[in-house]
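Below: one structure, written as structure tokens.
One chain of protein is taken out of this complex; the other chains stay put.
Letters A and B mark the chains as written, and numbering starts fresh at 1 in each.
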Amino acid sequence: MNRTRFFDHVVLLLGVAFMVGPILVAFLTSTHDPYEIHMKGLMASWGNDFVQTYDKVLFEKGGFTGKVTGLAMLKNSFILGIGFAVGKIVLSMLAAYAIVYFRFRMGVVFFWMIFTTLLLPLEVRILPSYEVMTKLGLVDTYSGLIVPLLASATGTFYFRQFFKSVPEEILEAARIDGAGPFKFFVDILVPLSRNMMAAIFIIMFVYGWNQYLWPMLMTTDEGFFTLVRGIKQILLVWVGAQIPDYNQAFALAVLAMVPPILVVIVFQSWFIKGLTESDK
Amino acid sequence: MSGHKVLLSVSVAAGVLASSAAQAQTDITWWHGMSGHNGDVINEIATKFNDAQSECSLTPVSKGTYEEALAAGIAAFRSGEQPNILQVFDAGAATIINAKGATIAAEDLIKNAGHEFNRDAFIAGVRSFYADADGKFIGMPFNSSAPIMYINTQALEKAGVEAPKTWEEFESIAPKLKEAGYVPLVQSQLTWEFTENFFSRNDVQFASNNNGYDSVIDTTINVTAPEHVMMYDKLKAWADEGYFGYYGAGWSDNQKVFEENKAALWIGSSGSFGGLQKTAQMPFDATFLPYWNSIDGAGVHSFIGGAALFAMAGKPDAENNCTAAFFQFLTSPEIQVFYHKSTGYVPVTEAAYGLAKEQGYYDEKPVAEVGIKQLSLPGGEWNKGYRLGFYPQIREVMEREYGRIFSGETTPAEAMETIKNEADQLLSRFAKTSG
């Protein structure tokens, strides 16, 4: 038994090293100056520019209007991440509930209609999508940023998979107790889905958080800049003849990781609860 | 440079509007594809413009890369949400200029607003690239650069040779540079430096229909010209001999070899020197992009690289007048010199070049003058510019085939045939876009 446990830890530690190592290196690199990074590449040591770089990316007013600070971008990223994650969970749980739990001939048709959205990513239909948005007058709004991203199947598909694996006896028992669709959903299905909701929330939050091309096209006001947009802004000069401020890009990247990690830690407790709770 | 002086002289240039009674400000927007330091400089220019006059208020917005900015501008135009000013890069020029009705020619815009416009005020290399076949300015040249040759002075001293003016001279010194322990030659973008500007510097026709200026119908590309095939035969032979190093299509992978003091000569952009000053591990100098002595009429000025500003159509007169005022402001010598010094792009007018000289800028930084000197060389027949549709994709085909030349999968002659086939197909597709 002890040997297996030791082996488990070895596998996990290797996994952590492979996954987290590069992030750590990125963090260390962010404390060096950009020319050093340009010439020597990634750094495995602590540099001298930590305070200066992070102070700059967090507080220096950038852009034409001075609206682009690290903190302002953080706020926008948050709005996008949370708005997207919550919207996605609500829409897709309701849809999956309808598809799995109702005698509903159109259910299969609707499922496939929703599923088809997995087949053509936003990047590929981005120009027509933009035209639709301008017709609806949603350019330069938060809803214009968030709602079109909700048009995808991931959440619905996932909850369908989960609902289908929930034992039938639960619904039978609930109906014997006289629970209607609403009561069953709120009192039984939602609590049962907590793990799944946590997983989806993390994924979707980060997905919204990391959007680039769509916000870039959809907003012309610097007040809407997100962290990822800020990072891209720094790295884009690559293409030209200049040397990007790698340190700031890495620093912003590290900052951009903190809130999602907090989300992960908060939802960790949900995961663990799922473990210790009595059987469903 | 004193900011106030600029403001004063410019508010005169900003002009006619200033005389009218105080009224509500007209807002105009400018979408561009610059970021990082160059994006900050754009913001500074906009601020200077806004401070210099009170009728117009300009807001610049960064729309990502050049390609993203053009795509965003196109999408916006189709939905009637276009900005007043859109920055479009050299390879995208045909796309926007051929869409007649998408833009107002910069020259018309400026004249309509009651300003004067003098084509000859612009330096030679800049005059025709964004103009139509008659020489009328469609786009306003903004950030301009030229491919020039950077020189590792130590390497040349060690080998006991002079910087080459022609490729023939390069051939004769390359063995010595190699012996001295250097990669004799590296470059950063074959399409721009060894194809487009091979045709300009050596004054060879790049495409039919007057390099594409006269018509989009039946335009074909001339990459199979024997001179051009010869250039790549030579490059390949040099690569095999160890006289030329190719490190992929990425710009900085090639530049790095020079920065690390491992290469003797590097073909880069005239705008590269600012960054190079901070990263090069040895002293360096620069000179013109070499040409072939064996080609008749070679040695003329190169095309301008970079991007131009286009005034989008469909805007009210008041806004167009503001755009015109801004274009005037932008070409004023003070702003040009400010831009030149802070970004490394070359000034686009003779007056600005004169002012920079007067200020002693080139005594201080002689390398900064190489690009503009090269663009001021005499003009030839075929170096005004090129106007080829779907050119970004054509460049991609070239990059792909050039990569294959150096990995030994194809020969220069075959590669040029493939490029010509695919490019001509793209060009004939483009001819159909105008319906």
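Basically, a contact is a pair of C-beta atoms (placed from the backbone, for glycine too) under 8 Å apart; a residue touches a chain by one contact, two chains touch by 3 or more.
One rule holds for everything that comes next: contacts and distances are computed from a predicted model.
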Omitted chain, identified by the protein name its UniProt record gives, among "ATP synthase epsilon chain", "sn-glycerol-3-phosphate transport system permease protein UgpA", "NADH-quinone oxidoreductase subunit K" or "Amino acid/amide ABC transporter membrane protein 1 (HAAT family)": "sn-glycerol-3-phosphate transport system permease protein UgpA"
Contact set of chain A toward the excluded chain (per top definition): 4-5, 8-9, 11-12, 15-16, 18-20, 22-23, 25-26, 39-42, 90-92, 94-95, 97-104, 106-107, 110, 113-121, 123-129, 131-132, 136, 147-148, 150-152, 154, 156-158, 161-162, 164-165, 167-168, 171-172, 175, 181, 184, 195-196, 198-199, 202-203, 206, 209-210, 212, 227-228, 231-232, 235, 238-239, 246, 249-250, 253, 256-257, 260-261, 264-265, 268, 271-272, 274-275, 279-280
Positions on chain B where the hidden chain makes contact: 65, 67-68, 70-71, 74, 77-78, 92, 95-96, 98-102, 246-253, 256-257, 260, 390, 392-393, 396, 399-404, 406-407, 409, 425-426, 429, 432-435
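Note that in this section only the chains that are shown with their structure count from here on.
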Chain A and chain B: spacing of chain centres that average the CA atoms, whole Å: 39
Chain A residues within the chain B interface of the complex: 35, 38-39, 62-65, 126-127, 130-131, 134-135, 139, 213, 216-217, 220-222, 232-234, 236-245
Chain B - residues contacting chain A, complex: 29, 31, 35-40, 42-43, 46-47, 59-66, 68, 71-72, 74-76, 78-81, 83, 145, 251-252, 256, 259-260, 268-269, 271-272, 274-275, 278-279, 281, 344
